[in-house]
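Every protein chain but one is kept in place in this view of the complex.
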Amino acid sequence: MNLHFTGDFHAITTAHNLLSALIDNHIYWGNELNIDTRRVVWRRVMDMNDRALRQINCSLGGVANGFPREAGFDITVASEVMAILCLATDLKDLEKRLGDIIVAYRRDKSPVFARDLKADGAMAVLLKDAVQPNLVQTLENNPAFVHGGPFANIAHGCNSVVATTTALKLADYVVTEAGFGADLGAEKFFDIKCRKAGLKPAAAVIVATVRAMKMNGGVKKEDLGKENIEAVKKGCANLGRHIENVKQFGVPAVVAINHFYSDTDAEIAAMKEYVAAMGEEAIVCKHWAHGSAGIEELAHKVVSLAESGASQFAPLYPDDMKLFDKIDTIVKRIYRGSEAIADKSVRDQLHAWEQAGYGHLPVCMAKTQYSFSTDPNLRGAPTGHVVPVREVRLAAGAGFIVAICGEIMTMPGLPKAPSSEKIFLNEAGQIEGLF
Amino acid sequence: MNLHFTGDFHAITTAHNLLSALIDNHIYWGNELNIDTRRVVWRRVMDMNDRALRQINCSLGGVANGFPREAGFDITVASEVMAILCLATDLKDLEKRLGDIIVAYRRDKSPVFARDLKADGAMAVLLKDAVQPNLVQTLENNPAFVHGGPFANIAHGCNSVVATTTALKLADYVVTEAGFGADLGAEKFFDIKCRKAGLKPAAAVIVATVRAMKMNGGVKKEDLGKENIEAVKKGCANLGRHIENVKQFGVPAVVAINHFYSDTDAEIAAMKEYVAAMGEEAIVCKHWAHGSAGIEELAHKVVSLAESGASQFAPLYPDDMKLFDKIDTIVKRIYRGSEAIADKSVRDQLHAWEQAGYGHLPVCMAKTQYSFSTDPNLRGAPTGHVVPVREVRLAAGAGFIVAICGEIMTMPGLPKAPSSEKIFLNEAGQIEGLF
Amino acid sequence: MNLHFTGDFHAITTAHNLLSALIDNHIYWGNELNIDTRRVVWRRVMDMNDRALRQINCSLGGVANGFPREAGFDITVASEVMAILCLATDLKDLEKRLGDIIVAYRRDKSPVFARDLKADGAMAVLLKDAVQPNLVQTLENNPAFVHGGPFANIAHGCNSVVATTTALKLADYVVTEAGFGADLGAEKFFDIKCRKAGLKPAAAVIVATVRAMKMNGGVKKEDLGKENIEAVKKGCANLGRHIENVKQFGVPAVVAINHFYSDTDAEIAAMKEYVAAMGEEAIVCKHWAHGSAGIEELAHKVVSLAESGASQFAPLYPDDMKLFDKIDTIVKRIYRGSEAIADKSVRDQLHAWEQAGYGHLPVCMAKTQYSFSTDPNLRGAPTGHVVPVREVRLAAGAGFIVAICGEIMTMPGLPKAPSSEKIFLNEAGQIEGLF
Partner (left out) sequence: MNLHFTGDFHAITTAHNLLSALIDNHIYWGNELNIDTRRVVWRRVMDMNDRALRQINCSLGGVANGFPREAGFDITVASEVMAILCLATDLKDLEKRLGDIIVAYRRDKSPVFARDLKADGAMAVLLKDAVQPNLVQTLENNPAFVHGGPFANIAHGCNSVVATTTALKLADYVVTEAGFGADLGAEKFFDIKCRKAGLKPAAAVIVATVRAMKMNGGVKKEDLGKENIEAVKKGCANLGRHIENVKQFGVPAVVAINHFYSDTDAEIAAMKEYVAAMGEEAIVCKHWAHGSAGIEELAHKVVSLAESGASQFAPLYPDDMKLFDKIDTIVKRIYRGSEAIADKSVRDQLHAWEQAGYGHLPVCMAKTQYSFSTDPNLRGAPTGHVVPVREVRLAAGAGFIVAICGEIMTMPGLPKAPSSEKIFLNEAGQIEGLF
């Protein structure tokens, strides 16, 4: 497994940027579709954290280079093509969804689709192999699909429907990961993927660590190694919020305490106690040390939950709720904020999409993974915060509305000392510095 | 073999753009190296014909997105990383060359290297697999390396040194292709790759077609199917030029007439006669119809040329010639132009590089493949034309100077009806429209 | 009096843009002051409604043209130089204020002043004549100063302090105009000009028209000619609000009904009745028809108010109130909105200015003149609206903070059919089409 893995990301990047090139090329050659160059909404993507590309002016340099316009790049994981790949049920559906992508609007605000540019066929061809789930094996030779990678902070956060439905045909129990906090990963898994693909999860595992509790309890990073039971207790408010959130979807849950060698018994006991007080169970997992054996208890619990038939899964909000109300519902019920706010232009845009027949779509929140609020430094279980919706984007092919909240960026930047500085090939030609 | 092939292009693109991101990131975080943002010479690349990216302004949108500057994209085949991959002798050399790349200049015009940004290690890691030559087999199960793809019009045009030297260890005779006209592909193969890698070609095959002769003889594309012996004779001036050019390098040559079903015997006879008059032999090849058997005569001829020991290969110009004189020499002796011209700023730049110790490098001409001149419509064997050098770029890692001549673009655009419009997946999920 | 009048606007434009040029020139020549090019806050100005210049990228085209950055133009009336000219007490004070202008910030957010660029002297020289008030005469040969033109929607809206204080030395009673609605013109006259210049107005005249009442009462423009007493009564809510607002400043007021030939007696009676019910007097003025004679009753009333000593003028808020509270106070007490809102970045900026010693400054609201709210279509006397503060600017030389609210632009655009289309010189060489 190398840094380029199976090339899926490259295929997605290429398919995405082919569409971008076709848009500007169409404008260049006379713009028969009357695309309003100020209203091109399809950005480009790169699989690189490159803040310099967030906002650009392109087509500069004179007549031969096209019509100047404002543009930008997102990171590949935020590409609608990535979301489509993950939500498509088969190749035919993939191609159809690619055609449904809205790339721009005309002066009269009518949409221009990828299909209008005849881009869907070639894009599907570029994704032909990438749509096949990648079967890999764990160190213990268990099969696993690794397929699709939309991050749950800036995208819809779930692996592919194809991988999940394939797995469901092959295995008795299928476990899937929904990244970042349950406010992001789980919410999107339930409200977008399960809703769209008709999946009914039988049980949920909420993964937690003693260290995370301490961090949410206010302990600084350098002090996480020291026992601090008070901080664990205080930080459990964050865990409690996640438990409540998962239960709102009608899915029975168990907490998996991902053990770390420095965790003390007293700290673990405090966590278990907190979870028990909420009527749930927390199980210590030591797979980092013992492999599958270290997680056997959890596995039995999950099977028992799944077999219990207790799950009564339902999404958080119905399809026919107004778009802004959907956002507001997530803010209030999952993030426990006081309200979602947005400029008139954002609300008008949502309303226009409702008029155009996209009102039934679910929303995909783009928000920092570090807090229930939009302030990454606000740990624990805050309430009453306002969630500002900065921008909304319609992913008509993927089938959702993206609501970009607070300062979250769909193109991250690199830190002052990028990890690439430490990566090199040693004398033996082996990679060093990856971890 | 799919559209993404082995992923080498993706790896090159990623390594190239990692360096780009590191440059802007370094500037963003305080610019300790004092990079002059107006003098960043490392562009970005994309494996897409996207004229809208030729010239951009990046880092727009305020403080968080960095310092605005003028930038642009080239196509991946024009990347210096591609050239380095093709000229590197091993992984260690690859990493060294990556470190040698000049990414920018300071206000005092001193260079900033990729090494200064600690980018070379991670770039080498990204290219670790791509540097291995890709062994494929022909329809007749003959082994062949397909490795590296710098186009000979805008880049140095040769496959990788690693592939060639590996093949030389494995086979009795190694044939390598040098794309586009011999004024581009062969000249660069001799003056850059052979010079750098110490290769001494034993013989050269100049591939020609009856149709190309007719085209150079002034026949329109739609009339190429009709016999026209006069046009063949007239167009042979172009072929004659290529023969002379190859012989200037001291390498014995044979002409391979790549047969096309509509070629008439009289036309082929005219070609053979012309070549014979120049003291060389032209052999008709019908591999398109008969496979290896169709090209056996040529193979024997090549072996006999190679074994003759007649080759006295030497590059066109010595290392210690002035940079502009090297350009002028190629213009006069290969393109048969009257002179190379350039603005004072271009000449000053070349002089500055000479002062900085890069004067010994060979030059890599970027020029249209359609003519010996810079005017794509000037067919045949023109003389006396002026070749304007629009821009020069130093590829310090690859080890050459790029001279961009006439209107040639390092980022092409798509045509009015891009071929992607016709590509799609049919009902059986198979790709259609590729050819 | 021609279209260029006395050239004051040209002088202000030139002085303003000299400073702009000096900033970029300083950066070009080595940037000794370490200006952060992303944090240049001094825009350029033009005395032209030119929306294309609102946001630009400048210094493009390579090394010789400087360092690219994001910039923009405002209209001249929004220039801080205009405000300084109008608030300066003499030439010395003018030069001092010009030096106090903050043009940019460094990376560490410390300010760079116009003085640091040695721009104040030359700017003062350019304004030497413009600072002299322009004495003109009315058609009846009464003297009047016309001096300074900051619009009250996007700027501080008052004529020059020099003109007013000069007039106060020369005349028994000085009348000055504060443009647009009293929520804009009067509030800024009281809170900025009077506060700064120590002026104590003895009386206020609120100018109103029957037509404006009908418009605020919901009548469409094309129906304003028809008698509509109900609409007058309804629209008087707007007038009532202005009366209350002026009285909040402790200044006795009279309403001047600016008569229009189509006003009916019943309509005027309705207005008078409404004003009387508020305890004030409304006087019909017919100067459009009768000149001074038509306004004599009003003049006597104003003199009597002024001589009464009833004025107990005080600004709306004290100097030492927090900056955002000042904005919020105006929103609640003058605009009758529920609150002012602003992004965290705006609030942080205000806080930073307070830390830097600018907390005592008054605020200058930039807001549409068509409504008490930020929605130009919301007529009458709305309450409960939220006023979003989009951006804040520090005018350290003029001595106030500009709060840009809603969609108001500091650089207007032209309408679809600009009035310039109708202006021309007739056969006699006279101007036609101005009115």
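Just so it is clear, A, B and C label the chains in written order, and each chain counts residues from 1 on its own.
By definition in this document, a residue touches a chain if its C-beta (ideal position, glycine included) is under 8 Å from a C-beta of that chain, and two chains touch if they have at least 3 such contacts.
All values reported here derive from a predicted model rather than from experimental measurement.
J.: Hey, which of C:24, C:74 or C:100 is the one touching the hidden chain?
T.: Missing-chain contact among the listed residues: C:24.
J.: Looking at the whole complex, which of C:33, C:122 or C:378 touches the chain that is not displayed?
T.: Among C:33, C:122 or C:378, only C:122 touches the chain that is not shown.
J.: Check each of C:11, C:184, C:298 or C:346 against the chain that is not shown and name the one that touches it.
T.: Checking each option in C:11, C:184, C:298 or C:346, the one touching the absent chain turns out to be C:11.
J.: Would you write out the residues of chain C that touch the absent chain, in ascending order?
T.: That gives, for chain C, the contact residues 2-4, 7, 10-11, 13-14, 17-18, 20-22, 24-25, 28-30, 44, 46-61, 64-66, 70-71, 91, 95, 118-122, 124-126, 128-129, 409, 413-414, 416, 418, 420-425, 429, 431, 433.
J.: What residues on chain B make contact with the chain left out of this view?
T.: 57, 341, 343-344, 388
J.: May I ask you to list the residues on chain A that touch the chain which is not drawn?
T.: The list for chain A reads 30, 36-39, 57, 60-63, 66-70, 107.
Note that in this section only the chains that are shown with their structure count from here on.
J.: Most contacts: which chain pair?
T.: Ranked by C-beta contact count, first place goes to A-B.
J.: Could you please state the distance in Å, as a whole number, between where the Cα atoms of chain A are centred and where those of chain B are centred?
T.: The mean C-alpha positions of chain A and chain B differ by 42 Å.
J.: Hey, how far is the Cα centre of chain A from the one of chain C, in Å?
T.: One centre to the other, that is 48 Å.
J.: Spell out, as numbers or ranges, the residues of chain B touching 2 or more other chains.
T.: 30, 57, 60-61, 66, 70
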